[in-house]
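A single protein chain has been omitted from the complex, and every remaining protein chain is retained in its original position.
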Amino acid sequence: MRIPCLAFLAAVAAALAFVAPLAAAQAGGAANKVVLQVSDSDPAKWNLALNNARNIQTDLGEKNVEIEIVAYGPGIGMLKLDSPVASRLDEAIASGVKVAACENTMRGQKLARADMLPNLEYVPAGVTEIMKKQQQGWSYIRP
Amino acid sequence: MRIPCLAFLAAVAAALAFVAPLAAAQAGGAANKVVLQVSDSDPAKWNLALNNARNIQTDLGEKNVEIEIVAYGPGIGMLKLDSPVASRLDEAIASGVKVAACENTMRGQKLARADMLPNLEYVPAGVTEIMKKQQQGWSYIRP
Partner (left out) sequence: MRIPCLAFLAAVAAALAFVAPLAAAQAGGAANKVVLQVSDSDPAKWNLALNNARNIQTDLGEKNVEIEIVAYGPGIGMLKLDSPVASRLDEAIASGVKVAACENTMRGQKLARADMLPNLEYVPAGVTEIMKKQQQGWSYIRP
């Protein structure tokens, strides 16, 4: 009588061990992850997004949060070589923030990678990237 | 001894079969679903929302994604008969995008359904619609 009971408890424990992290991963879990959208052509918004990223790092600790800024549509100007926030972007990337440019937008505006700042990530579609991150439990901030 | 053990394994399997899709449904699951908010009176934003919808369809495949555009507040003009994006909306709706008008906003602006483009959905409150979709695991994009 005792063997199946023990086996059963072990199996329930195994089931819980399987389900709990699954739920945690889907809902964001312990790690802090946030995607910041930049889709305005307004440099004030670009600075606000960079302020947001820095404040999140200060508040939670750089090591405790993953931040990705995704620029698309009219926001792509933030990532061009002549961007007024180029040096702030350098600092953000050096501190661990990922910055992604939308290749759909680049194609539409005839921008090549040579027209863009260094150290960027490239994603096929900025909007799909933001959508996928949310599906993976990332928070979403649209400054 | 073996019967309870088998029964128990079957029950654990049943429990997992019940819990896993529940978690998937609540967190968005396999299907791609996204609600796009339009709450600005700016036609550039209306075009951006339509670009976003089309790019998501291109990137993921029309059949693999559910898209709903919700217009409310100052964004309701996007859906009026004289909307500058009327023909693009027609195309979007024909491709499977749902486009919803906020009846709260319509009441506030004294708009009847006769003042609106054809083939729209109507929701009592645009903002609650967006909230409910997020509760159901849809991603949220605010262009």
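Order of writing sets the chain letters: A and B. Residues in each chain are counted from 1.
Note that a contact is a pair of C-beta atoms (placed from the backbone, for glycine too) under 8 Å apart; a residue touches a chain by one contact, two chains touch by 3 or more.
None of the values given here were measured: they were computed from a predicted structure.
Taking the complete complex into account, A:Asn51 is the one of A:Asn51, A:Ser95 or A:Asn119 that touches the chain left out. Annotation for subunit B: contacts to the undisplayed chain at residues 3-4, 7-8, 11-12, 14-15, 18-19, 22-23, 26-27, 37, 39, 73-74, 104, 124-125, 127-128, 130-131, 134-135, 137, 140, 142. Residue positions on subunit A in contact with the hidden chain: 1, 4-5, 8-9, 12, 15-16, 19-20, 23-24, 26-28, 32, 34, 44, 48, 51-52, 55-56, 58-60, 139-143, in rising order.
The rule is simple: only the chains that are shown with their structure count from here on.
If you average the CA atoms of subunit A and of subunit B, the two centres end up 22 Å from each other.
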